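Before any comments, here is the structure.
One protein chain is absent from this view; the other protein chains keep their places.
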Amino acid sequence: MRLLAAVLAVLVAVLVLAGTLIPLPALVAIRFLLLQWGVLLAGTAALVGFYNLLAVHWRNLRKGGLQTLYSFILLLAALATFILVLLFGSDSPLIHTWLVLGIIRPVEASLMGLLSITLIYALARLTRRRLDLLTVLFLLSAFFFLLAMAPLPFQIPLLSDFLAPWLQNVLVTAGARGLLLGIALGVLTAGLRLLLAVDRPYGGK
Amino acid sequence: MNLPVEWLNALLGFVLTLAIFSYLLGDNPLFRLTIHLFVGVSSGYIAAVIFRQVWLHQLFQPLLNPQTDVLLRAWLLFSLLLAVFLLTKISPRLGSIGTPAAAILSGIAAGLMITGAVQGTLIPQLQATAAAFDPSRPLDTWLDGLILLLGAISTLAYFHFGADQSLRRRWWIRVLASSGLIFLGLTLGALFAALYSSTLTALIERLDTLISFFLR
Amino acid sequence: MDEIICQQCGHTNPMDAVFCQRCGALLPPSRPATDQLAPTLRAGEEPQKKSTSELEPLLPAWLREMRKGEESPPAPKEEKSAPPPPPSSQPSVAPEAEEEEIPEWLKELGILSSGPRKAQSVSFSEKEGKEEESAAPQEGWSKDLGPLSAPGSVANAFETGPSASAEPEAEASSMLFSADELPAWLRGEAQSAAPAAEEPVPDWLKAFAEEPPAPAAPAQPAVPAAEEPVPDWLKAFAEEPPAPAAPAQPAVPAAEEPAPDWLKAFAEETPGTTQASQPPSTPAVIGTSGAGEEDLSSLLEMEIPDWLAGISAEATSSQPAAEKTPALEAAELPAWVQAMRPIEAILSSEVEGAASLEEEKEGPLAGLRGVLPRAPETLPYIRPRTYSVRLNVTQDHQAHVQLLEQLIAAESQPRPRQATPAQKSGLFGYWLIAILLLAAILLPLFGGTQMTAMPALTPRGTWQFIESFNALPASPTILLVLDYEMSTSGEMEALLLPPLRHLTSIKQAHLAFIALNPLMSTMDERLLEALHVAQPQMPLPESVNLGYLPGGLSALPLFASNPTFAASPEARARWERSPFQRVKTLSDFDCVVLVTDNAESARLWIEQTNSLKYNTLLMVSSARSAPMLSPYFHSGQAKGMIAGLNDAAAYEQMSGLSGLARRYRDAYSAGLLLALGAGGIGALWGLLIRRNSKPQEGA
Partner (left out) sequence: MILNLISLFIIVFAALLLFTFRLLQRKHAPRFRPIPAFQQFQRALNLSIEEGKQVHLSLGRGHPLMLQGAAGFASLGMLRHVAELTAAGDRPPLVTAGEGALILLAQDTMQSAYRAAMAEELYHPLTARLGGLSPMAYASSLLPAFGEKHTSAHVLMGNFGAEVLLLGEAAQRNHAFFVAASDDLSAQAALFTLAPHPLFGEELFAAGAYLSRDPAHQASLSVQDVLRWLLILALLVSPLFKFLGVF
């Protein structure tokens, strides 16, 4: 079974690659079908994940104490939402108003808002944590861009109109390009490891 | 009728926002309760949307549609079978049936990853670097292009992993890497400021909503 | 060293402890040799190599010479020089060795139980391994017989015997015999073996370790004994009534194994040596458990039968293989060879079992003890030895050992408890920042202040965005790609509303929404509602929600070729009735607006759909993804770009609207300046603390 899985994975990867890079109609059509499978399987995997979430909290129900309450709330919320959306669709006003705008949006946005406090706090403590050239450059750059972004009652000549955009478009873009290229190399080799069945997260080594 | 619903909805948002902000004081039962409610609702919502979008709209509806071509129907049935195989992963005993389906998913991911990395990043970024040296462009873009080139190269060199016996990199790589450090520091600083700006806007929006609730 | 560290759990035990106080495991004696050897010995683990080359110079000169002598000459030569059977070989070493000063460890031998001697047996097997590798790495077992017959090695094997056989007693007394009780020859031998034991892993073993297949069979037998000082089965074994104490028996396997070639030669050439060797062997026997010297002498004096001479390397070399496939062996070898196998296999350490071995009364093996296994149940215990050489300690492992030692050492040092005050001050700082930030935002919001100036210059991206909208044809079809998280929806709505208002006020636009995130699949309603709230007098544009695009990158080409790919049937029906019906592919839209907070997916969207040559691609980007996306605007791939609240404010100003960007502007400014101030003060404070703490550290 494991060998079959590895062969399948390699074959599918090669077909997707070939369909992208070699413009033969047959290959392109196969790639199209495989991509449809990809959509289907990724969606199914999310459902398996959802089941996993329910199973974990179902097990937690027996833990006792507050954890039982938390898990019960989660299970109830998850199952009720799942069934409601399944029955009425996500665009039902009830679901949109109460679940999306009433619960999901405030909590997500509040958590995001909390991050701003964490960020300032982490910035303020950075020199206590670490002090090297990279830290100094990081701080200088962060302070500069914070100042450049801040709307003021008066204009600082050239700062936010010229200097900041130039720095962002040249120096920052240069660094970001290097980072992106490096990450792309990492992605490429990670993909190749899958392609050559060196990594087999689906059950083998 | 409309007003109480809006008001209740705003009240719900207000309470939940306060519960989340209570985390500032430390982890507490109210925060945990809110988090569990939120995780349950969001996960249930997303799972249902995915189920509808993928299984209903793309599998069942065409399958049940009498106008669907036989060949397409066979293909859909086969796809359904594959998805059901993957679903068996929820059972520890039957899980191995789903392994080929997981392998197919990994294979598709590998193919997309490789093409995405090469055609989505490597080549476009290479082109973008070269674009600054367009003969038709003015000289100042050439200067910017040179800085961009140096930055990209030195940042790339900064991450060189190989080392000699003493676990140090060769001197010229170190020199190049140290200039990459400058670009890295500047980039991360700018990204930090940008991220803070985003989170700050989210906080402002939340607090604005709270105020609106009070002023209502 | 006044403590013993348990090798199982790392617990520190008092010097006199026999068992670990935490986990109950048998503790090693506190000898350096065992300290280094034993921790790495654990059943079932892979062999590890250990570099001990640095210890090489510490070896006594005589041992280094002896080792050279052992290592350099080829096997045949050794066989020649070592024909005497084990006991007789010892005197040949002893006279030289005795002249050397008795090492410290030997004086302490009295307090040792089986540990050091096991270490010796380990070193013995290591030598064997080395020889094996240097001579014929893959030829297996038969070649190893040569080294076995080398004086030191055989003596080692012999020496191992009594000590191991006495282990059951040793467990209780932790002492068998002192150095004083040792006969002179044995002391000499012990000396010769000791340095090897003190040096945990000689260089040659490293080399040995690098060759996994070779050590598998013959080189390893002694190690399990070293690892588990007194195995349970051995205890049980020793308690069995019928087992006669016969410590001299170990000599038999030792002699038996190398026997085939050299024993015959020896019997023919130097019978006198054999006899001369008997008396030295006797004290050892007495010193351990008093078995008869007759056993030995009868063994050594007996005439080598023809069948024994006939045991060729061929027969012996087949035995390791036979260990792996017993069935095959049973078919090919005579029964008596099968019977010999376990004894040979246990050569170096299984002498422990000697006490229970019986003397053969008849047949060609008459007079030999323990040649045949007494009970089949002893066999299973032999098996683990074949893969348990584990002295291959790599540098990594040494580093880990050092780390572990450091950790243990660090654990025992009292540390001042500073965590609580630091934690409190940390939380205090966190709360202070939270209060300041909340105040900085709430005051302008509550007060409705408008202190900050609007942007004097419109950013190029915003300007071009507006221009692009203005250049759209009448009743344009516009695709809005919602690629942001719910968590940033506050920011994204503030950025998206000005262009949406612009669109509805100027053009009769038709909007299609596609979400790349399931939570966004119904956000079109929210946006249209916000639009309605912002300008209630204006009719809302006609719109179609194409749903959520599942499948990430893989769905992009599918969507590009069929925009209703992910749409519900109702949406498709509405699509067909609207002006969108002329839109067959992504490039048919008059304008695509990518609304994103995710630089990665936006990048991919742009790169992957670049070949489609849209009419117009515009971007509305969260501030956090803007640095990564602005190059796409500057390279011309996106015609316009709104990034962050400042750009939105510029848009509002340009279009003469008043919206969220203006409303949030003062709070936004206060928040940014607070971060600047708090970050700056914090950085300086950190520097100050570092500067103050350095002199203290120096003092």
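First chain written, first letter: the chains are A, B and C, and each begins at residue 1.
One rule holds for everything that comes next: contacts are C-beta pairs under 8 Å (C-beta built on N, C-alpha and C of every residue); 3 or more make two chains touch, one makes a residue touch a chain.
All values derive from a computational prediction rather than experimental measurement.
Asks: May I ask you to name the displayed chains that the omitted chain touches in the full complex?
Replies: Taking every chain of the complex into account, the missing one touches A, B, C.
Asks: Consider the whole complex, including the chain that is not shown, and state which of A:Val56, A:Leu87, A:Leu133 or A:Ile156 touches that chain.
Replies: Per the contact definition at the top, the residue touching the missing chain is A:Val56.
Asks: Pick out the residues on subunit C that sit against the missing chain.
Replies: Touch with the absent chain occurs at residues 10, 396, 400, 403-404, 407, 419, 423, 426-427, 485-487, 517-519, 551-555, 598-601, 604, 624-625, 628.
Asks: Residues on subunit B that touch the omitted chain in the whole complex?
Replies: Given the touch definition above, subunit B has residues 26-27, 32, 35-36, 38-39, 42-43, 46-47, 86, 89, 92, 95, 98-99, 102, 105-106, 108-109, 112-123, 126-127, 129-131, 133-135, 145, 149, 152-153, 155-157, 159-165, 167-169, 184, 187-189, 191-192, 194-195, 198-199 touching the missing chain.
Asks: Tell me, which residues in subunit A touch the chain that this view leaves out?
Replies: Within subunit A, the residues that touch the unshown chain are 17, 20-23, 38-39, 41-42, 44-50, 52-53, 55-56, 59, 104, 107-108, 111-112, 114-115, 118-119, 121-123, 125-126, 129, 138, 176, 178-183, 185-196, 198-199, 201-205.
Just so it is clear, only the chains that are shown with their structure count from here on.
Asks: In graph terms, nodes being chains and edges touches, is this line, ring, star, complete or other?
Replies: complete
Asks: For the chain pairs A-B and A-C, which is connected through the larger number of C-beta pairs in contact?
Replies: More C-beta contacts join the chains of A-B.
Asks: Find me the chain with the mean Cα position closest to the mean of all the protein Cα atoms on display.
Replies: If we average C-alpha coordinates per chain, C lands closest to the whole-structure average.
Asks: Provide the C-alpha centroid distance between subunit A and subunit C, rounded to the nearest whole angstrom.
Replies: 29
Asks: At which residue positions does subunit B touch at least two other chains?
Replies: As it turns out, subunit B has residues touching two or more other chains at 24, 42, 45-46, 49-50, 52-54, 108, 112, 116, 119-121, 128, 187, 190-191, 194-198, 200, 202-207.
Asks: Going by the touch rule set out above, which residues of subunit A reach two or more other chains?
Replies: Residues 35-36, 38-40, 42-43, 89-90, 95, 100-101, 104-105, 108-109, 111-112, 116-117, 119-120, 123, 139, 142-143, 146, 149, 168-169, 172-173, 176-177, 180 of subunit A touch two or more partner chains.
Asks: Provide the residue numbers of subunit B that touch subunit C in the complex, in ascending order.
Replies: Against subunit C, the touching part of subunit B is residues 24-26, 42, 45-46, 49-50, 52-54, 57, 61, 108, 112, 116, 119-121, 124, 128, 131, 187, 190-191, 194-198, 200-208, 211.
Asks: In the complex of these two chains, what residues of subunit A are touching subunit C?
Replies: Counting only subunit A, the residues touching subunit C are 32, 35-36, 38-40, 42-43, 89-91, 95-96, 100-101, 104-105, 108-109, 111-112, 116-117, 119-121, 123-129, 131, 139, 142-143, 146-147, 149-155, 160-161, 165, 168-169, 172-173, 176-177, 180.
Asks: What residues on subunit A touch subunit B, complex-wise?
Replies: 1-2, 4-6, 8-17, 20-21, 33-48, 50-53, 55, 66, 69-71, 73-86, 89-90, 95, 97-117, 119-120, 123, 133-146, 149, 167-185, 187-188, 190-192, 194-195, 200-203
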